[in-house]
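Removed: one protein chain of the complex. Kept in place: all other protein chains.
Just so it is clear, A, B and C label the chains in written order, and each chain counts residues from 1 on its own.
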Amino acid sequence: MTADIAQHLAAIQAEMAARTDRGQVADYIPQLAAVDTAQFGLSVVLADGTQHSTGDSAVPFSIQSISKVFGLAIALGRLGDQLWTRVRREPSGLAFNSILQLESEDGIPRNPFINAGAIVTTDAALARRAPREYLAELLTFVRTAAGDEDIHIDRAVAKSETETGHRNFALAHFLKAEGNLTNAPELVLGAYFHQCAIAMTVDQLARAGRFLAGFQRLIAPERTRRINALMLTCGHYDGSGEFAFRVGLPGKSGVGGGILAIAPGRASIAVWSPGLNAQGNSQLGTEALEMLARRTGWSIFG
Amino acid sequence: MTADIAQHLAAIQAEMAARTDRGQVADYIPQLAAVDTAQFGLSVVLADGTQHSTGDSAVPFSIQSISKVFGLAIALGRLGDQLWTRVRREPSGLAFNSILQLESEDGIPRNPFINAGAIVTTDAALARRAPREYLAELLTFVRTAAGDEDIHIDRAVAKSETETGHRNFALAHFLKAEGNLTNAPELVLGAYFHQCAIAMTVDQLARAGRFLAGFQRLIAPERTRRINALMLTCGHYDGSGEFAFRVGLPGKSGVGGGILAIAPGRASIAVWSPGLNAQGNSQLGTEALEMLARRTGWSIFG
Amino acid sequence: MTADIAQHLAAIQAEMAARTDRGQVADYIPQLAAVDTAQFGLSVVLADGTQHSTGDSAVPFSIQSISKVFGLAIALGRLGDQLWTRVRREPSGLAFNSILQLESEDGIPRNPFINAGAIVTTDAALARRAPREYLAELLTFVRTAAGDEDIHIDRAVAKSETETGHRNFALAHFLKAEGNLTNAPELVLGAYFHQCAIAMTVDQLARAGRFLAGFQRLIAPERTRRINALMLTCGHYDGSGEFAFRVGLPGKSGVGGGILAIAPGRASIAVWSPGLNAQGNSQLGTEALEMLARRTGWSIFG
Partner (left out) sequence: MTADIAQHLAAIQAEMAARTDRGQVADYIPQLAAVDTAQFGLSVVLADGTQHSTGDSAVPFSIQSISKVFGLAIALGRLGDQLWTRVRREPSGLAFNSILQLESEDGIPRNPFINAGAIVTTDAALARRAPREYLAELLTFVRTAAGDEDIHIDRAVAKSETETGHRNFALAHFLKAEGNLTNAPELVLGAYFHQCAIAMTVDQLARAGRFLAGFQRLIAPERTRRINALMLTCGHYDGSGEFAFRVGLPGKSGVGGGILAIAPGRASIAVWSPGLNAQGNSQLGTEALEMLARRTGWSIFG
């Protein structure tokens, strides 16, 4: 297997290097707009504990929405199933930052991975603490998961998001108006923008996903199964069905170009390439995962 | 395993028999409204070919929307990936018979399992044939899958649907207006209503699902994987996320109270209990599958 | 006044003749697609009973949705205010043939001038009669209003609409499914398509609008006021606000390029030019009415 996986990674890396259509970087903040789309990194941790990487696997990138997976784990640890009274578990069928459904559904976001749901989840994880306390807990969780103390928040990214994140402010105020935010919108968004600004390499991210693959016990197995289910149905916004159809693995993407994908019991996979497709998910990242799943037979669908 | 599964089924059967809240039968046609909610049947076919059943496993019921899985297999056989130009692969986030999204998305249904998508799929499977030719092919497919010639269409059910199916007529005419129906609406709906009126027992249905579990090769493995992915993300309408979260298996429900669920490589499962929950899926059926998945560890999410 | 109005009409006629951008004819049925956009007719009946016309004022055209005004008058005569339990009186904010709002608002159309509302109104006016009886009453009403027996239904137009009107069939079946249609969809649409296929000249149409201007008592004054109010707020679909803003008169447009406009107590006005603007209303017709209202000071808004 170990020999095979190295071969697969080399083949994928070669194919991705040859691609000329690499998608577009997110351009709403300068820190993301400046990233070079030539970059591509892929890392896999197997059940036997070995890790296999290729490409720019040691270059840190902004994990952005992938952080919602870790935030959800913490919120569930604090609130348990009570969280589900404030956010649902259904695909939204709409873009990640849509405010539309929120209005017709009384301020209860469809799932914890669209922005509105992640803001509610962050509010729940915050509880009555100061944002810095929550962020400290979050970093500890991520560092423990990755087995690496060298994971940080990129404060310049967080600051840029705060300055340009009017749509997220709209969502947060809307949630507050509907009574689904206990803290002040500014406070929750402060925590949220810093959470999204965690910088990691695919090496670190693949290791940080081991608890979801079942290789490391950080939270109850019942919960990892359910987080995986949410990643499968809701992890790629209005491209979630397509990702499940093509790749067949639970995955969570971020606008920085990263994707964390889980083959339960078999592998934790992280991929990064900054160019995005039309749905805002990493273009080469998605293609690389599709190739990997096909070559390895890791699809959870047979 | 065989011993275990028998124990699990007995335990589930006992628990379901004790339930007083059994949901409501569909009441839009007399044939469904008259079915006794006291009934419950469950059948499992394992990878070793053994079949284990409990309860009313030999009572035929109207499979209704579960038939969309077989119809999709046939349409894919005829058109291949061209089908995906006429229907998408995303969860809809709306009820099974919603016409709303269709309007804002130019007559391209979200997926082949909501009614609009199934009507398009039936139109594609029909091609230029008479409905009876398509229905003959469909019955042959289902009988072959189940290894049982004794599977029929309940014509009284089909007739009732034709008389009361105004919402489906609305969908079909809308699709025709948008140019996404090649045959006349009445023709397509004739085929569609008869397809939905196939009657099967859970014994038959569990066997008919073997090709999706990988126990029988009727269509290419790549296609079974993709049908399973669609069942996971879209098989329970706006309750699909919840089903994935709770049960963790690809499944397709029907308004007759049946559910076909697949544990790839491990089991093909059919359950039936006619009382429905708020989302229109079998109430006890869903609960039984949740118990079964927990007891067996068959969740595809770890 | 009589002298003035002749001058105004001449000036408007001259300006319209010079226009090169004349909009596009409706092309969904051959009978409308074939009409020459060079045509323009305008006719005004004043409070003193005089009639003043210019251009192609004696050429018959398909009045299409303008017929909804006459259908509404008849339905109100039959049902009185009970009609308002089945159709509301609010602008829809959406296109004339949208099915969207209908779904979120339980099958109660927003107003009697969007297609869904007109179908319900026709169903109400039909009562339990055969379509031909209703159509006879309607023609009698229109002929009496116009003082002209030579007004007919263009059966070729009605037939074309029946063959291509899938979106209207979708609306009717949807209304039936929601319980807001007493007759069979095919029956109601038969009456509806024939109603829309009434052919009139602007000379005839301007006279037929006299009862709305208060020059002729066919229905209670309270009702004409209310029909005028509905024409103002809902008579041009999602272009109603714009028409009120620019023209300032109650008006009802048809896809055949006609508009009936009312200056209460002052004038009944009919205009026709077959080219349509983006909202599906007569392009030159709207501009001509804007010029006329400005020159005469007939705006109801001061």
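In this text, a residue touches a chain if its C-beta (ideal position, glycine included) is under 8 Å from a C-beta of that chain, and two chains touch if they have at least 3 such contacts.
What you see is a predicted model; the values in this text were computed from it and never measured.
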* Asked: Where does the absent chain touch, in terms of which shown chains it meets?
  -> A, C
* In the complete assembly, which of A:141, A:174, A:193 or A:215 touches the absent chain? -> A:174
* Any idea which of C:180, C:228, C:253 or C:282 touches the chain not displayed? -> C:228
* State which residues belonging to chain C touch the missing partner chain. => 88-94, 101, 110-111, 212-214, 221, 224-226, 228-230, 232-234, 238-242, 244-245, 248, 250, 262, 264-265, 299-302
* Quickly run down the residues of chain A that touch the omitted chain. => 98-100, 103-104, 166-167, 169-174, 176-177, 185
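Keep in mind that, in the parts below, only the chains that are shown with their structure count from here on.
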* To do: Call it same or different for chain A and chain B: same when shared residue numbers make up over half of all numbers used at their interface.
  => same
* Asked: How far is the middle of chain A from the middle of chain C, if each middle is the mean of its Cα atoms, in Å?
  -> 55
* Asked: Which integer distance in Å separates the CA centroid of chain A from that of chain B?
  -> 32
* Structure fact -> Residue ranges of chain A touching at least 2 other chains are none
